[in-house]
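Following: one structure in structure tokens, then a few remarks.
Complex shown without one protein chain; remaining protein chains in place.
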Amino acid sequence: MALVINEEQQMLKTSAKELLKNRAPVSALRLLRDSKDSKGYDPQLWQEMAEMGWTALNIPEAYGGLDFGYVGLGQIMEEMGRTLTASPLFSTVWMGATVINLAGNVLQKESLLPAIAEGTQVVALALEETNRHNPSRISTTAIASGEGYVLSGRKVFVLDGHIADKLVVVARTADGDEGINLFLVDSKVEGLSIERKWMMDSRNSATVTLENVSAELLGEEGEGFAALEKMMDIARIGLSAEMLGTMQEAFERTIAYLKERTQFGVQIGSFQALQHRAALMYSEIELCKSLVIKSLQAIDEDSSDLTKLACMTKAKVGETIELVTNEAIQMHGGIGVTDEEEIGFFMKRARVAQRTLGDYHYHLDRFAKLNGF
Amino acid sequence: MALVINEEQQMLKTSAKELLKNRAPVSALRLLRDSKDSKGYDPQLWQEMAEMGWTALNIPEAYGGLDFGYVGLGQIMEEMGRTLTASPLFSTVWMGATVINLAGNVLQKESLLPAIAEGTQVVALALEETNRHNPSRISTTAIASGEGYVLSGRKVFVLDGHIADKLVVVARTADGDEGINLFLVDSKVEGLSIERKWMMDSRNSATVTLENVSAELLGEEGEGFAALEKMMDIARIGLSAEMLGTMQEAFERTIAYLKERTQFGVQIGSFQALQHRAALMYSEIELCKSLVIKSLQAIDEDSSDLTKLACMTKAKVGETIELVTNEAIQMHGGIGVTDEEEIGFFMKRARVAQRTLGDYHYHLDRFAKLNGF
Amino acid sequence: MSTTTQTDIKTFRAETRAWLEENCPQSMRSPYRSAEDIFWGGSKPEFSSEDQKLWFERMRDKGWTAPAWPKKYGGGGLNKAEYKVFKEEMARINARPPLFSFGLMMLGPALLYFGSEEQKMKYIPEICRGEIWWCQGYSEPGSGSDLASLQTRAEDMGDHFLINGQKIWTSYADQADKIFCLVRTNPKAPKHTGISFVLIDMNQEGVTTRPIKLISGKSPFCETFFDNAKTPKENLVGTLNDGWTIAKYLLTHERSGIGLMPATQSLQDMAIEEIGLENGVLADPILRPQITRWMINEAALKLTTERTMDEAKAGQSPGAKSAFFKYYGTELNKEQSEMRVVIKGFEGVEWGEDYNDGKLARGMCRTKGNSIEGGTSEVMLNIISKRILGLPSR
Partner (left out) sequence: MSTTTQTDIKTFRAETRAWLEENCPQSMRSPYRSAEDIFWGGSKPEFSSEDQKLWFERMRDKGWTAPAWPKKYGGGGLNKAEYKVFKEEMARINARPPLFSFGLMMLGPALLYFGSEEQKMKYIPEICRGEIWWCQGYSEPGSGSDLASLQTRAEDMGDHFLINGQKIWTSYADQADKIFCLVRTNPKAPKHTGISFVLIDMNQEGVTTRPIKLISGKSPFCETFFDNAKTPKENLVGTLNDGWTIAKYLLTHERSGIGLMPATQSLQDMAIEEIGLENGVLADPILRPQITRWMINEAALKLTTERTMDEAKAGQSPGAKSAFFKYYGTELNKEQSEMRVVIKGFEGVEWGEDYNDGKLARGMCRTKGNSIEGGTSEVMLNIISKRILGLPSR
């Protein structure tokens, strides 16, 4: 498949850029942050996104979706990465809808996917239990009880946890990876407590405690971990698309600053040392672009390379976004470290995105293991 | 102790610089190489070095040495690093004399150290058996037989092996590190075959095969490995001093070239990108200088930090010499990759020195282990 | 200065040790843990504890807030050998400096070197007694690394200068009593010339300040505005239009000040505790060599500081080497603070609601400024390449 987006995808990207420029520039995130907004996102904007179909792109037509595919959804992420837009798109659509579609039974899909497509349901994934990404180290327990299960444990870094209607909780019914299963938990249920955390990127994250919480198994027992793994690879690619947008925006702003700012009587962009560092960043970003488009296509094609591609992409994008956001601040000089200038927001978002679903250390190591060394 | 050399050491360094400039510039190594010299070094120069006392600096007065210390010997190495001088100083004095002095009994010291001090005995260490430095992986066997031992095995990368009068062979009498011991082998003895290898740096290295070779235990059984380890740390520091000289010379030649060479109508040293890369190299070299002097002093002070310092020094120096010699060639441009220009010799020496007694991968890993992680 | 014999020094060491043992409160015998642990002095002094006050007053009364400065200006009058012993004895018990201020760090040294006798007698004793909080007015919006392009003007009005303009990155300007300041006194002269070094009272109409918020949150930095502010002409330090000489002298002083910050827990311990070992090695195989390289570089940098001092003692001039220390130290500091964030994972990127939360993330953000303030890394590399390596300008 040609490594370019088609006309329809381009149109979607253009319309996303337009909406986000008007409705969700970086200043919107600043406002959410400074007002300590209780929701951490703009529900009206979220509704507009749903009206534009963004919440339905990866959902099959049978469940009220558009079945447009992940390449298109990736274009939206890239544009949201540029504007640092806070919304439940990643938690609900990339993670929630994907895992329900992969693992859920028909009834579960029927009850949840149309609501996600309409933008009326926010879904959060409760996965992590330690400070570092580790999907196999699950100690939250799930014990069969009557028709359902009872869950107990503690989850950290639950993205959009405090605004979710439903949680998909990863819990253990037995030892080993096969003993790890997925459960649907209503956010209002007894025994569940959700504590919002204030993060560096001013986005939503929560710590969730479950004490004998009633839950419904998502899909079949024994199949949860495989679905979780595939969903994580898909979500890593989506997040990489967002990070690609973020690094491109930070880079372009920096190049613009280098052209505009004068020191010692000349534009600082005329200093060769900065030029070469800019050219290096350009090169790394070019590589990231290729990995992201290839990986997005791999989702839609259900390619057997999905795992390796997701791993490579998150690793390379993670490494590059650190380089680019650090250089962006350094090249902005004194103004770059003030809160008034927006460039710092990109660095902060980069750090949290880096941690999400495995940082570049995690994925470098994983890639070596996938290759048998 | 102040991290500077004293007046006596400075005098020694100055006289070494003088001798080497006249008798052993880089062109001397080229000549040895192009004539495929059968010895791979200049015995007359070696005799002059001995007359200047270089071969006696680390040998106790009781055994005909000067007991001048390793800081002084390090200054010689640094100067020899600048001129890429081929000589048995490292094999015979840094490794041979050191290990005999550490492990040998009085009789052995009396028979060997004075001869080394006089420059009439070349000693080589036969340690490695695999392609990568690994002092614990010894399979050469030593079996007690009569008053002595009989050795069988194959050794690679034996520096100065084909010109040595004596070999110190590392062989195993039992399992584990304690089972590793040191043996003196005469280079003319039956069952020993020595094959010279032509190395990238045009210095001497050989593959040594032992088939039931008669050998004498150096010192006491069970104490060999500890002596070997200490000797290796000392030798790593000596080699680092040489590498420091090599990187400084390559760097200074490059800076001179940057000032001399014009392109696009200006000196290429006025290009800021090259200036910053030069400043980076300067900084790394400064760090190397401090580690080398501190480590040399640690030998003379018999410091308990010797192991950590040797490890840090070889790691940092190894990393920096690769940076500097690569940049040196790149900054010399087209001329830098011709054999006619001498700068390539520095890169080639760097690569072999890097491998000797553990490259920077080895020592980074070792340093982490020494620190319990 | 008097010379000191070995016996004198022994006596001095014994006396100092005894005095410190008796006078340094236990709570003052540990490194600073937070900004509150530093006493800055000033006309409205704020102590965070009784011990801090006691310790400051005892040391002040002995002249030991500035132990090596001449006694006649309020210093301790220690000679080199004594000062070395003093520092060793302080370090032995981890005693905190009783007073920290830009007066001690910067203005004092500059006055001792460039000031008139009147200025020394007037200002240095105040600094030693911690009575005046001085701040520094160098950078301006738009000047950045190109400090000499500064625009704040001081007009000669006969008996005083009339000052108009704006300064930025003036640390603690909102709390300071006075400012030492670079101003343009000859607008027609080329950049480096025509600049003077003057002292200005902050407590006057015509001087206003505004704090700057950083990416790490609140900060000591301010913007300072001069709108027809005044200062008597005797507050000119050094020669008119030759302030650049003093500025350069002080920049070198400042650079050597910004270096590695003390960290509460070593990187290595933090990593072992948080990430753990597998088969005896750190369970993050990528972080492991990064930490190792950092440890080696940090140790080597410390040794290089030591070596440079030893070389200076042996008569070798350090030249422009402070640029190297500034560059390397701040880059190392940025690295270690990034690694701490990585080690702590999700917790490392927590920000919290309050400035005292999210220390790792905020600390990392703060270090981003290290390679910008006091001369950017790029300027340091320029200095190394031109002044140390002698590479040509275009």
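Just so it is clear, A, B and C label the chains in written order, and each chain counts residues from 1 on its own.
Criterion: a residue touches a chain if its C-beta (ideal position, glycine included) is under 8 Å from a C-beta of that chain, and two chains touch if they have at least 3 such contacts.
None of the values given here were measured: they were computed from a predicted structure.
Student: Among B:H133, B:R236 or B:K308, which one touches the chain that has been omitted from the display?
Tutor: Looking across B:H133, B:R236 or B:K308, the contact with the absent chain belongs to B:H133.
Student: So which of A:I255, A:L306 or A:L323 would be touching the chain we can't see?
Tutor: Going through A:I255, A:L306 or A:L323 one by one, A:I255 is the residue touching the chain not shown.
Student: By the contact criterion defined above, which parts of subunit C meet the unshown chain? Give residue numbers in ascending order.
Tutor: Residues of subunit C in contact with the hidden chain: 279, 281, 285-286, 288-289, 394.
Student: Please identify, in ascending order, the residues of subunit A that touch the omitted chain?
Tutor: Considering the whole complex, subunit A reaches the absent chain at 2-4, 255, 258-259, 266-267, 269-270, 272, 274-276, 278-280, 282-283, 286-291, 293-294, 312, 315-316, 319, 364-365, 367-369, 371-373.
Student: Can you name the residues of subunit B that touch the chain not displayed here?
Tutor: Considering the whole complex, subunit B reaches the absent chain at 36, 128, 130-133, 156-157, 197-202, 205, 261, 263-264, 271, 273-274, 322, 326, 329-330, 333-334, 336-340, 344, 347-348, 351-352, 355, 359-361, 364-365.
Please note the rule applied: only the chains that are shown with their structure count from here on.
Student: Go ahead and note the Å separation of the Cα centroids belonging to subunit A and subunit B.
Tutor: 53
Student: Just curious, how far off is subunit C from subunit A if you go by their C-alpha centres, in Å?
Tutor: Roughly 42 Å separates the two chain centres.
Student: Nearest whole angstrom, what separates the Cα centre of subunit B from the Cα centre of subunit C?
Tutor: 43
Student: Where in subunit A do residues touch at least two different other chains?
Tutor: Expected reply: 271, 273.
Student: What positions in subunit C touch 2 or more of the other chains?
Tutor: As it turns out, subunit C has residues touching two or more other chains at 378, 381.
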